[in-house]
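Can you keep this structure in mind? I'll have questions shortly.
In this view, the complex is presented without one of its protein chains, the others remaining in place.
By written order: A and B. Residues from 1 in each chain.
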Amino acid sequence: MKSPKVLILSAPGTNCAVETSNAFAELGAKPEIVSLRLFKEKRVRLLDYDIFILPGGFSYGDEISAGRILAAQVKIHIADIKNFIRMGRPVIGICNGFQVLVKAGILPFSPSCEQSASFVANDSGRFEDRWVHLRINTQNPSLFFKGLPEMIELPVAHGEGKLVLRSPKQLEDLKRNRSIAMQYVSDDGKIAPYPANPNGSVFNIAALTNPDGNCLGMMPHPERYTKIHHHPNWTRQTFQKQAFGMAILKNAVDYCRG
Amino acid sequence: MTEKIENPTLPVQVLSDFNSLGIKELKNLSAQNLWSLNEKEILAVQAYFRSLKRNPTRAEIETVAQSWSEHCRHKTFKSPIRYQEGSKTVLIKNLFEETIARATRQTKKPWCLSVFKDNAGIVSFGKKGQWALAFKVETHNHPCAIEPKGGAETGLGGVIRDVLAAGLGAKPVLSTDIFCVAPPDKKLSLPPKALSPERILRGLIAGVRDYGNRMGIPTAAGGLYFDEGYALNPLVFVGSVGVLPAKAVKKEIRPGDLIVVAGGLTGKDGLHGATFSSANLNGDDHSTAVQIGHPLNEKRVMEALLNARDKKLYHSVTDCGAGGLSSAITEMADIVGARVQLEKESLKASDMEPWEIWVSESQERMVFAVPPSNLKAFEKVFADEGVESRVVGEFVKTGRIEVLWNGRPLINLSLKFISNGIPVEEKKAVYIPPKGNESRALPKKSLAENLKNILSHLNVCSREWLIRQYDHEVQGGTVIKPLQGTRHDGPGDASVIWPQAATKDVSDLSGFAVGHGLNPASGKLDPYQMAWLCADEALRNILCVGADISRAAFLDNFCWGNPENPQVLGSLVKAAMGCRDASLGFQIPFISGKDSLYNESKDASGKMVSIPGTLLISAIAPVPNIEKAVTMDMKGPGNSLYLVGQTGEDMGGSLYHEINGLAGGAVPRVDARCARRNFAAVYQAMSKGLVASAHDLSEGGLLTAVAEMAFSGEFGAMIDLDALPKQKPIYSAEVLLFSETPSRILLEVKPEHEAAFLKCVKGSCVKRVGSSIANPIIKIIGLDGLVLFEESTAPFKAAWQRTVLS
Partner (left out) sequence: MIAASTHRIEVSLKSEYGDAESSSLAVVLKSSGAPTVSKVRKSRLYEIRGSFTAAHINRLSRDLLCDPITEDFRVLSQPPSTQGPFWRVEVRLKPTVLDPEADTMKNAMTEMGFPAPDFIRIASIYKIESKCGKPQIESSAVRSLLNPIIHLYSITACS
């Protein structure tokens, strides 16, 4: 397969679709921004695509709660997402997209697809845009982190990013099935409180995957680090010479190319 | 979308005795109905209807009142002013034409694609000039004083729509916000209904945050200025930059085009916003003039509009702002004419009078001129985004605005009367220079103490707590961020935006920078120089991140008190003259501007208080290659520090004076010839990659700039005061370190670039004044060659990082 077809979902209020699409185009994939309306009208089939992206933004204004309304719609109108994941094709939910995946019961993965985690307001009580240090879980089986170092940096920008779980036991399950993909850490790689952990997420979780590792939900924005000039310190040239966000997206594309 | 209400059939309201009313009754009528028409104006309206031999409908007078309002007409800037300064009196026929517009014409910049006529100024942009940038900044002061969050939301929403309606529509890629408010930590005695400064500031921030973040537009070029003079009248400047194809700059209505309204439904919200903005705040309840924003609706409109633009489905567009459909359609119809069937407008309230529908300022609506053959396609594009569109009439070549209400005439006015019928009224202006107190001896606080007080001053200290609440990186184009340095927390001079989300072309590395100059403190002493200082500061801010300022353009925003007061108007005239001269001096055109007057209110004791005359100059310029952009944080030890520009004894209006309770001294003057030469040399060096960091010297002067560069980069600096280029001998270290002489920039240059750098800056005033050092300390060598100051940077950073609002 030469150019994987990427479906980037747009719904009222999603707002990171274009830059995400630009990144995939630069990687030689074929991105398409597809409106949720086309799913409702049954004019598009998810299974015709190779990669599925739920981009960042404020779907439906984040009214009621972040991602809540879109999650309810995805459950009804894009039920194929379960098959898509079962077939091993890459799915990434970014920021609001992650919130949607969680509230639609896709992540954390369970056979029943029942919602088992959620997000609440950041501990700081407000929206925050900042770059964070992340530690990639080398045990995580996912396809998205090939060739990346254990420690990377990406920006986050959200107001309701504190991941909460139904029970302490669930955290143990997530650890056991290696579903925790990334954690917020301090610049020296340690689990640390705010501001290293920008929202107060349980166990500093920044990203989750399903146990098979092809469905990734992440609060940080890979599409905002596709060029080294996105890094806040690129003028200092003291950081790694790789745009980590682009590397994550590239892994999805490479995976489809086989 | 909100539920649509079936159109009511309320009758047309005719003011049946209008033509026979006496002046007293007319004035009462104008006041009662919030028309804000003065005596001469309402008489002119009566004379017009007497000549037609019929009484007007209420809707007709509302139309005229909206169109003649200060908000829509800028009467002060466009009517004759008899201006007196000293013993000289001159007649200024049109202040705007004779100052700002004239300067722009004289600078003759071919890359200015549209100035002063569209909803935003438009300049050429992109590697091959195939794009254009639309930039608009405006104020939203009155609504924000009453309901800060809603006001900030609708203000930002309004300026975004201006950019959406610039040319055939630009995609917004940057929002800017500047607030002038009273210090939140001071106990002020306020009148009963006034909101506290803290409440106002919290509300403003929440409004810009919640609206801007939901729109998916980065807010990355803001500012915050504190002065007690804004306690009753806070100022809110909101701006938007958009990108559009150069081919989409031109818009032209053709007779036969349909008038299509798209967006939110019309309701009672926002009645009389335009005329309200001409009235001063007197504690009355203006609940309908206040609204809250609906960003999701605006975003839907934005997506549909950009899609329809690319499909070339319409000939022209304007936004529904102040004055609602009345202003939008009248403005668009300008040289043709329009026929409207108002009952076709979609409503969300059931008890609306036809005139209310016509002037309602319900948010998130746009008006389009759509050729009939495109209507179906146009409607589909909007319906697909969930936006309702409706045809309400057509443009016709009649030179009139004719509005029917269920077949009955509601409005029938000649456009000539609307645009030219306003009586010209000469205003009086007097400029009396404020009495300069003699400067007192400098107090003996230590340099360290002064520096700490400056860095922790409300107008200097860190804005990180605020900037992080805004999504300043959405669209993936913020390549130079507002916070800079090792720990991403230093005070950047400007952001650089690479609008890849608008151009969808990642191979074009063109970016742009936006900066602002605002200096009300100097305006209290000399409004003319204030304009120069604002222009100079805005330019330096964008130069410091690597913008090509030979391609810069300015925007002006004037916020003043009551122009009926000759002294208030005098200082306004003076500032406008300063804008003209600064524009000519720097050879930089103004491309758009706004004014907000009558910013005065009664204080707790019933005394009318006016804001300090406040000018905001915003600058925009391309950064031709974003990979050559520069930040302000010190990059390493052993680099040379170069100071651009001479230092003079410029303490008048300085922060040093303020924190030491001193007054007097002259406001600094800008030497434009010298500055231009220096700036051009700096840009040359930057575009060749020879400058490691750059920071402008503003409030707090040299020592403040050095400290900020050092602690942001986590290095130290050594400065030799003897090496400073000086206008004349200066023997006071305080003056050398804290003087606020304009046009100065501090640069850091690596040893390997020094020879090439010196070649670039040959012939300009750029002198080596010190070096960066590995130890995080600031070391100043005094004029006597001895160490005058040697302090660790850490406590200064801590002082600077105070939080204004938790």
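A few notes on this one:
The criterion applied here is as follows: a contact is a pair of C-beta atoms (placed from the backbone, for glycine too) under 8 Å apart; a residue touches a chain by one contact, two chains touch by 3 or more.
Values in this document were obtained by computation on a predicted structure and should not be read as measured data.
Touch with the chain that is not drawn comes from one residue among B:293, B:520, B:570 or B:713, which is B:293. Annotation: of A:122, A:142 or A:197, A:122 touches the absent chain (contact as defined above).
Within the full complex, the residue among B:269, B:331 or B:595 touching the omitted chain is B:269.
Within the whole complex, the absent chain has one touching residue among B:199, B:312, B:397 or B:416, and that is B:199. Within the complete assembly, B:147 is the residue of B:60, B:147 or B:708 that touches the hidden chain.
Residue-level contact of chain B with the missing chain is found at 1-3, 146-147, 150, 195-196, 199, 264, 267-269, 285-288, 290-297, 348-349, 362-363, 386, 806. Within the complete assembly, residues 40, 60-61, 63-65, 68-69, 72-73, 76, 103, 115-118, 120-126, 164-166 of chain A touch the chain that is not shown.
The rule is short, and it goes like this: only the chains that are shown with their structure count from here on.
Rounded to whole angstrom units, the spacing between the C-alpha centres of chain A and chain B is 37. Those residues of chain B lying in contact with chain A across their complex are 209, 213-216, 295-296, 299-300, 384-386, 467-481, 483-486, 488, 498, 500-501, 504, 506, 626-627, 629-631, 633, 635, 693, 713.
Taken in their complex, chain A has these residues touching chain B: 12-13, 15-16, 18-19, 21-23, 25-26, 35, 37, 56-58, 60-63, 126-131, 155, 157, 159, 221, 223-224, 226-227, 229-230, 232-236.
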